[in-house]
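First the structure, then my questions, so here it is.
A protein chain is absent from this complex, but the other protein chains hold their places.
Here the chain labels run A, B, C, D and E in written order, and each chain numbers its own residues starting at 1.
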Amino acid sequence: MQTNDAKRVEIIIEAPLEGRLLDTISQAGVTGFTVLPVLGGSGRSGRWSREGQVSAAGGMVAVVCIVRPERVDRLLEAAFAVVERHIGVVSVTDCQVVRAERF
Amino acid sequence: MQTNDAKRVEIIIEAPLEGRLLDTISQAGVTGFTVLPVLGGSGRSGRWSREGQVSAAGGMVAVVCIVRPERVDRLLEAAFAVVERHIGVVSVTDCQVVRAERF
Amino acid sequence: MQTNDAKRVEIIIEAPLEGRLLDTISQAGVTGFTVLPVLGGSGRSGRWSREGQVSAAGGMVAVVCIVRPERVDRLLEAAFAVVERHIGVVSVTDCQVVRAERF
Amino acid sequence: MDTIFSVMAQNLVSPIVLSFALGLLAAMARSSLSVPEAAAKALSIYLLFAIGFKGGASVAAHGFDGSLGAALVSGVALSLAIPFIAFGLLRAMTRLSAVDAAAVAGHYGSISIVTFVSATAILATRGVEYEGYMVAVAAAMEAPAIIAALWLAARAGAGARMDRELWREVLLNGSIVLLIGAFLIGALTGERGLKEIESFIVSPFKGVLCLFLLDMGLVAGRGLRQARSVLSAGAFAFAVLMPLAGAALALPVAILLGLSTGGVALLMVLSASASYIAVPAAMRVALPEANPSIYLTLSLGVTFPFNLALGIPIYVALAEFLGGA
Amino acid sequence: MDTIFSVMAQNLVSPIVLSFALGLLAAMARSSLSVPEAAAKALSIYLLFAIGFKGGASVAAHGFDGSLGAALVSGVALSLAIPFIAFGLLRAMTRLSAVDAAAVAGHYGSISIVTFVSATAILATRGVEYEGYMVAVAAAMEAPAIIAALWLAARAGAGARMDRELWREVLLNGSIVLLIGAFLIGALTGERGLKEIESFIVSPFKGVLCLFLLDMGLVAGRGLRQARSVLSAGAFAFAVLMPLAGAALALPVAILLGLSTGGVALLMVLSASASYIAVPAAMRVALPEANPSIYLTLSLGVTFPFNLALGIPIYVALAEFLGGA
Partner (left out) sequence: MDTIFSVMAQNLVSPIVLSFALGLLAAMARSSLSVPEAAAKALSIYLLFAIGFKGGASVAAHGFDGSLGAALVSGVALSLAIPFIAFGLLRAMTRLSAVDAAAVAGHYGSISIVTFVSATAILATRGVEYEGYMVAVAAAMEAPAIIAALWLAARAGAGARMDRELWREVLLNGSIVLLIGAFLIGALTGERGLKEIESFIVSPFKGVLCLFLLDMGLVAGRGLRQARSVLSAGAFAFAVLMPLAGAALALPVAILLGLSTGGVALLMVLSASASYIAVPAAMRVALPEANPSIYLTLSLGVTFPFNLALGIPIYVALAEFLGGA
C-alpha cells in the first residue's frame, strides 16, 4: 500500500494548559490532532495519579499530531512557546501515513 | 536485550466504526491489538470533545496494533476497506519488540 | 529546533501489575513515565473490554517511558523481570526529544 | 391562548429549563464547566431506565386500552413520513447538499428521548395523565426515519449502505434496548415492583433530569460555538419551523387515535423532537459524506432548546385546549 | 417445598433479577448498551458503603450476641475448605489443567458481595432479619481461599508466588477495606449516623442494585459470548453444582453457630457464591498461567446468575423451613 513519510509528534502536558496549547498550534496552522487521556505518571516532581481528582490541576493529557515532515519545525516552535516554562514532554517519531494529502 | 523489528500501526477512527474495524482486521489474521480512549481532537471537520457526550457518534478511539513487518500490508489493506470513506487517520512506525514469537 | 535521539518504550500490561511494574522501573532509575488508560483489546487470550468492569483483573494499562538510548537496556531488563510470566507487550521506537537534559 | 402563555411562563422558570440555560451559557462563555462523559452516560441510563419502568408499571396498572397497536403503527408511519417533509423544507430553505439534507431529515423523523422525558415532567407538574405505553411508541419511532433518510440519500446518488450489521446496530441500539427492556420489567413487576424501587426512580427523577439538562446545555453550547460557521440562517429557521410542522402532523393522528390529553401532547412532542443519539451514530456509519456538525448542531443546538423552552408548552397547551382540560 | 417455589417465583419477577436478565440478553444479542466503567465502579462503591454501614449500624443497635467471633472463624474455615472440594470436583468433572482448576477453586472459596447484597434485598422483602455482623463475615471470607488455591497450584508444580506485596494487595483490596470501613463507621455512629444518611443508603438501595445488576448482566453476557469456546459442558455443570455443594457445607455450620434464619441463609449464600473482584485480580498476579476467561466466565457468567435466579431462593427457603419460619 502506498505510504508517505510523516512525523508523529506527541506532547504530554499539564491539563490546565491544554486549551492554550491547542489554540497555539492551531494558529500555527496545525489543525489535525488528537487528545488522549492520561491516568498518571512520574517525573522530576514525583508520582501522581488522576484517581479521584476533581481539579484539573493534578492531571495531564497527551496530544498526538501527525504532520508532514516539513511542518514539524513550525509545530515544535509553536508548542514550545506554551510548554517552555512547563513540564511538557515532547517527542517526535518518524512514521508513514496513507492518504498523505490529508496532512 | 534481544529485540526484533516490528511495525506499530495506529488507527484513529470514529467510535461507531470500532466494531467493524476490529472484526475486519481480526478476519485478516491480526488478532493482537489494543484500543485506547480518545478525549477530543481536531481535523478538517473542526474541533470536538467527548466531554458530556452520550452518543457514540461524537467520539473516536485509537487502535494500536503491533505486527511483524511482513504482515503490515495485509493489515493496512483490511483496515482501509473500513476506513476508506471515513476519517480514520492511519500511521505506521518502525519499532522493536521483545518476544517476537508473539506477533 | 534542536533535538536529540531518545527511545520511546511502550509497555501494555495487566492492570493488577501496574504498581509492581512502576516500582520496579523506578528502582532501576527510570523516574519519568506516563500511564495511559486502555479500553479493550485482543490477544492470544481473546478479546476483552473494560466496559462496565469493576475488577481491575479484566483491564490493562499502557505505560510510556521516554529514555535516553543508553538507558533503554536497563529499562527493558527491569520491565522484563515483572512482565516475563505475563502478557505485557513491549515495544521500543526511536524518537527525537527537545530538552534532552530532562531524560 | 392564555394557557399557552401561562404554561410557557411556568415552564421557563422551572429548574429543568434553567439548568439547560445555565449549561448553554457556560459553554458559550467558554467556562471550564463540564460533566464527565461517564457521568453523562450514567445519567442517561438512569433516565431511560426510570421512564421505561414507570411506563411499563403504568401499563400494568391500567391495562392496555387496545389502542397500543394503532399507536405503534402510527408512530412508525410518522417516523417514516416526517423525513420527507424535512427534506423538502431543507432543499427549499437552505443550500445544504442532498446528502446533508437527507441526514438532517433522518434526525427529525426520529425522536429525542430527553425531550420526551422533559415533557412528561411538565405533564406531571400540571397533573395531566398520559398512556404509559407512549414510552413504547417513543422506542418504535427511533429507527424508521433512518430508512427514509438513507432512501433519500441513495436517490441523490450517495452510496448509503444499510447492511445487516447496521440494522442490528440501529435496532439493538443501547438506548432502545434499555427503554424497551425497562418498560417490560415495569410491565412484568407492576405496582409491586414500582413500590420496591420508587424512591430511586420516582422521587429524585426531576433532580437528575436537571443535571442531565445542564450537561445537554454544555454540549449544545459547545456545538453551537464550534459550528456557528457551517450554519446558515435558513438552516436555523428550518430547525425552529420543523418541530412545529412535525407536531402539526402528529396532532390529527393523535386525536384520531383517541389518545388522552397527555398522550396527544406526547405524540406531538415525539414528532417535533429530533434524535441526537441513535441517528447520528447510524449516519456516521452509513452516510459518512454528511457533515456531522450540521446535523448535530441543528438537532441538539437549535431544535432541542426550542422544544424545551417553547415547543413543549405549545404542544401541551394545545392538547389541553383541545382535550377541554 | 412449596416455600421454595413461591420464593423462586416471587424472586424471578423481581426488578433485580429482571434487570440482570435484561443486561444478559442485551449483551448476548450484541446490543451497544453498556455502563461506563467509572459508573459501574461508582455503583459498587455505593453498594459496599451502604451494606457495610447498615451492617455496622445494626450491630450498634442490637449489640453483638457473642457469636461474632465464632462466625468469623467459621467463615474463614469455609473459605479455606471449599477450594479443596471445588478442586476435586473440577478434576473429576472437567479436563481443566491443575493450574486452571486451582485458580477456579479459589474463586469458589471466596465470596461475591453482590450475591450477598441481592440476598439481603430478598430477605428484606420477605421481612426476614439477619445478624448485622454477617457483613464482617463476608469480608473475612474474601481472602483465605486464595491461600488454598495457591497451595493447590504449587502442589501441581506451578510457581505460584505469594509474596508480601500480594498479601498486602489482597488484604487491603479496595472492596474489603470499604466494606469493613463502612461497617466500622456504621458501628461507631449507630442509629444516629444511620438516620443522617438513611435517605441516601437505605431508600434508593434496591434501585441502585437494579442498575448494578443490569451492568453485571452486560458484563456476564459479553463474557459468555466471548468465552463459549473455552468452556466444556463439564465446566458448566460444575458451576451449577458447586454453589449447591458450598451451601450444603455451610448449612450445618450455620445451624451449629445458632444463627438466625436470615443469618443461616446468608452463610449459605456466601459459601455458594464465587468471587469476581478480589480473587481474579490476585490470580492474574500470582498465577498468570491460569486462563482468566475460564475463571471469570464460570464465576460471573454461570454461578452468579444461577445463584441470583435459583440459588438464593433455595437457600432462603431452606433456612426458613429449618428455622420454622
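Throughout what follows, a residue touches a chain if its C-beta (ideal position, glycine included) is under 8 Å from a C-beta of that chain, and two chains touch if they have at least 3 such contacts.
Quick caveat: nothing in here was measured; it's all calculated off a predicted structure.
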So one chain is hidden, and I want to know which residue out of D:Ala70, D:Ala98 or D:Leu211 touches that hidden chain in the complete assembly. D:Leu211
Among A:Arg20, A:Arg74 or A:Arg99, which residue is in contact with the omitted chain in the full complex? A:Arg20
Contacts from chain E to the absent chain lie at residues 36-39, 41-42, 45-46, 49, 53, 168-169, 172-175, 177-178, 181-182, 184-185, 188-189, 193, 196-197, 199-201, 203-204
Those residues of chain D that touch the unshown chain are 13-15, 18-19, 22, 25-26, 29-39, 42, 125, 199, 203-208, 210-211, 214
Residues on chain A facing the left-out chain by the touch rule are 14, 16-17, 19-20, 45-58, 85-87
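Methods note: only the chains that are shown with their structure count from here on.
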Indicate the lowest number of steps between chain B and chain D, counting one step per move to a touching chain. 1
Within the chain touch network, how many edges lie on the shortest path between chain A and chain B? 1
Compute the centre of every chain as the mean of its C-alpha atoms, then state which one is farthest from the centre of chain D. C
Between chain E and chain D, is it the same set of residue numbers doing the touching on each side, over half shared, or a different set? different
Please identify which chain has its centre, taken as the mean of its CA atoms, farthest from the centre of chain B. E
Measuring from the mean C-alpha position of chain A to the mean C-alpha position of chain E, what distance in angstrom results? 45
Gap in Å, rounded to a whole number, between the CA centres of chain C and chain B: 18
Set of chain E residues in contact with two or more other chains: 32, 34-37
For chain C, residue numbers touching 2 or more other chains are 36-37, 47, 49, 93-94
